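Have a look at the structure below before the remarks.
For this depiction, one protein chain was excluded, whereas all remaining protein chains were kept in their positions.
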Amino acid sequence: MSISTSAAAAAQMSLPVEPDAGSRRLNTAKALQEAIGSQMEKDPSVFVMGEDVAAYGGIFSSTTGLLERFGPERIIDTPISETAFIGLGIGAAVEGMRPIVELMFVDFFGVCMDQIYNHMAKIHYESGGNVRVPMVLMTAVGGGYSDGAQHSQTLWGTFAHLPGMKVVVPSNPYDAKGLMTAAIQSDDPVVYMFHKGVMGLAWMAKNKRSIGAVPEEDYVVPIGKAKVVREGTDVSIVTLSLSVHHSLDVAEKLEEEGINVEVLDLRSLVPLDREAVIATAAKTGRVIVVDEDYQSFGLSGEIAATITEHDPALLKHFSRVCVPDVPIPYAHELEYAVLPTAARIEAAVRKAATA
Amino acid sequence: MSISTSAAAAAQMSLPVEPDAGSRRLNTAKALQEAIGSQMEKDPSVFVMGEDVAAYGGIFSSTTGLLERFGPERIIDTPISETAFIGLGIGAAVEGMRPIVELMFVDFFGVCMDQIYNHMAKIHYESGGNVRVPMVLMTAVGGGYSDGAQHSQTLWGTFAHLPGMKVVVPSNPYDAKGLMTAAIQSDDPVVYMFHKGVMGLAWMAKNKRSIGAVPEEDYVVPIGKAKVVREGTDVSIVTLSLSVHHSLDVAEKLEEEGINVEVLDLRSLVPLDREAVIATAAKTGRVIVVDEDYQSFGLSGEIAATITEHDPALLKHFSRVCVPDVPIPYAHELEYAVLPTAARIEAAVRKAATA
Amino acid sequence: MTTETTEVAKDLSAAQRQELLRQMILIRTFEAAILREYHADKSPGFDIGKGLIPGEMHLSAGQEPVAAGLCAHLESGDALTATHRPHHLAIAKGMNLRALAGEIFGRESGLGHGRGGHMHLFDPATHFSCSGIVAEGFPAALGQAFAFQRAGTRNIAVAVAGEGAANAGPFHECLNLAALWKLPVIFVIEDNDWGISVHRSASTSVPSNAVRAAGYGMPGVRVENNDVEAVHAAVGEAVVRARAGNGPSLIEIHTLRLWGHFEGDAQGYRPELAEVPDRDPIPAYEKQLRDAGILTDADLAEMTAWAGTQVDDAVEHAKAAPTPNPAEALKYVFVEGAQS
Partner (left out) sequence: MTTETTEVAKDLSAAQRQELLRQMILIRTFEAAILREYHADKSPGFDIGKGLIPGEMHLSAGQEPVAAGLCAHLESGDALTATHRPHHLAIAKGMNLRALAGEIFGRESGLGHGRGGHMHLFDPATHFSCSGIVAEGFPAALGQAFAFQRAGTRNIAVAVAGEGAANAGPFHECLNLAALWKLPVIFVIEDNDWGISVHRSASTSVPSNAVRAAGYGMPGVRVENNDVEAVHAAVGEAVVRARAGNGPSLIEIHTLRLWGHFEGDAQGYRPELAEVPDRDPIPAYEKQLRDAGILTDADLAEMTAWAGTQVDDAVEHAKAAPTPNPAEALKYVFVEGAQS
């Protein structure tokens, strides 16, 4: 066990923070792969481990091409033993390595959560700061393609509720690269949740923003900083991940009708950028949380609490477009009845605007 | 697999609902044991399974005396294999039995959560209502006796966030018996979370309300109904479990100073009695959530959202006295700095009253 | 206690052997129909969320010998739990084909009224269930066996999973608990060499999971060559043992994943890909029965036609059935009361 002297932290300092995007366009998966590849080149202590991350390149293409570049010693397929290999990552991190461990679907957290929340997330605290766990736990989230109740969840509320791990959730290629770079360089454990629907996969419905401009150089998107991705004055949508895109689509549409929607992309859940949440609430007074996680006891409530404990008078309207508290149904018609679709968001904005 | 014809449901119908408490006094542990014993006598399909539930009587006395009454065929010690034996309970429930399975500390959920949230909680839905899982998952929660970060959590927010299981959290002997009776008779899976500090254990600091009046006959406390345990007009405390008692202590104290506090004991988290929450908010306009779970992304946020999505104008003040987002520290001084103590609650009420 | 059983059981009648083939043909016919329907409307390109059957699709072609050989021993009151790759077992266990197809097509007529989908089949009639989480199907079998044991019935429970699942914790916990309590359970490992793209040699520290049985004090057997009759023989012994109250057994069967892990899997990781079709167990068993003089062209034609009729009926029924009502998406979360 060693406290990694912060060569990494120093390196992070020197990286540009949110530089101009430039003109080179990548999809989110490629941006993510690029961040991992670049950090692996600079730091031999970084490695990737998980099910089907090597020859397959990750079921959702998070690691495509890395085996070819870095070989099987650093891009490592595992048995289906999530507790063992996530715990292995923790032990390696404790000894100063910087593992990136993939949990194939976040839905599988239940077979390995003890390692994640009782170990990865608590060791630094329990050790009184003597032992660091600089590990990235990368996982695919989200539904919308009829994968059923055990393969379609986002569950970020579950992770964000439990202390000691940072939680980041990129919605686009630029943030995906910058947040992954920040996550690898962080001396804290970071849970990195990418939505399958923002990756730009060839075999899944793509939204137009899953390809975007990404700088070639390394840079960081700071963990814990939300971003106003669209300024507006009438209604605020606080959201993240794939729902950012649906929200932007709705905002563009309603603009034509003179409803001016602000969209806040949280990007990180832990730490949560409470200032940004309060700022947008203060601006519009009408807040809608759009969240692909289960509605109750999660993110949407946290946003309400953040605003009301600051100043309940800020709010003229609060509502939520989330997955109601139901397992994600398989049939397309049912699934799209519970997902936070553009139609549901639009209806909520119209209602908020007149509230 | 069979759909249990609702003999049980019929029985439940015929039981008194929240009868007068009478004068017989029990501690919470005995009230709980009594509910289990009585239901086991009436229904041979009920059994209890878990670690140290037989000869030991449950580490927190949830099953004391039951081995002697019902024998090792129905009060069953298990290996330390939570996934196997919780899953066994699910399989048995699917075949029409009514298992009560104890997870010794809720903190251990990470080794078996998949069975709980992906199976116990989802099978009824995934089966389109064809398969029921009438099971009780009973577990001890809470800290305050220096058991450290892996044995002191409440985590009810984690369970309540995930759909398909009911979640009940008694704060006193009367509710403990009535909610356990309701849980055993429910055709839905119920997570029954008892705080070690309300059980009235001989070897743990007791609060005065861990002994209370309990009817001898069977009765139910309906799942999903909160209770105003103290009427008040100035400030509302929305809380549950051990924190109910701290809140009542504070309310009694401040009464003398003319601050009139209403205390709502939620008793169930799923279903959440949103009407009761809104009613108390409407009454006082000043709401404090007191919660021994981690603050962010949990119960306290859900209360804020429940009120504000109903009507943000109801709230003049909202605040929270929870465990800040930190692993529960071991040292007494540190642990009591993060627990929702009477002192913290009192300070919050004073502030709310003048807000 | 670990032995290799590859010998053909001597005592199968011609009718039994024909029935094994018939089951295998029925399963393959079903899977071929799902394959066709699944891909029918995903193009141009391939969009996993599109079409009459959206979502991940794990087909069981090549693994029919396991299902046929196993289920020949099971009664409707016996329980069977399976995995993300469940169709062959569901069919051999006797699941209503219309209900199965309806669920795969996500229709209101489906087994779970379209709520579950192809990885989440729960059938009270056949005590069949499955789970999309690797190795997390094992525990249900313990509970079903426990309920049967307590009820004093002769029923047993069978838990089937892939060789990849045998490296997951629940495998271990369940084998120990079943052996400890002498539960009437049979654990069946379908070794198809692959856990998605990971070969068993890269996941499993021993050449056969059968050797692991000794660590629980139960019999362990490996069946080679994807041989339906050898499966039948091995399972037969385990069933006798379980019904007699002598506890669980572990059987590993070397089988074949004829197609990709899921549909859309190009299998670039699979070096032996070109030869895979040669190992198809159905033509091989047909030949075996022909050679033994107990299968004629007419028999085969009849079986094929019968299977086609069954499957066509199920698929047509599913396609004609209504889709679920979106307004009822929240129905069935709880038995009692509305959700919170």
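In this document, chain identifiers A, B and C correspond to the written order of the chains, with residue numbering beginning at 1 in each.
Convention: a residue touches a chain if its C-beta (ideal position, glycine included) is under 8 Å from a C-beta of that chain, and two chains touch if they have at least 3 such contacts.
Everything numeric here is computed off the predicted structure, so don't read it as measured data.
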item	value
Touching the absent chain when the full complex is considered, from C:G49, C:G132, C:G169 or C:G260	C:G169
Residue of A:S38, A:S62 or A:T83 touching the missing chain in the full complex	A:T83
Hidden partner chain, touching residue among C:G77, C:G215 or C:P277	C:G215
Which residue of B:A21, B:I211, B:V228 or B:V326 touches the chain not shown here	B:V326
Touch residues of chain C, complete complex, unshown partner	167-173, 175-177, 179-180, 202-206, 211-212, 214-218
Missing-chain contacts mapped onto chain A	1-3, 9, 47, 73, 78-79, 81, 83-97, 99, 114-115, 118-119, 122-132, 163-164, 166, 186-188, 223-224, 269-272, 274
Missing-chain contacts mapped onto chain B	51-52, 54-56, 59, 77-83, 107-108, 110-111, 144-151, 202-205, 296, 324-327, 329-334, 336-338
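The rule is short, and it goes like this: only the chains that are shown with their structure count from here on.
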item	value
Farthest chain (mean CA position) relative to chain A	C
Cα-centroid distance, chain A relative to chain C, in whole angstrom	36
Euclidean distance of C-alpha centroids - chain B vs chain C, Å	40
Rounded Å distance, chain A centre to chain B centre (Cα mean)	32
Junction residues of chain C - those touching two or more other chains	110, 112, 114-117, 120, 131, 133, 136, 169-170, 333, 339-340
Per-residue overlap in chain B, given as positions that touch at least 2 other chains	83, 114-115, 118, 122, 125-126, 163-164, 269-270, 272
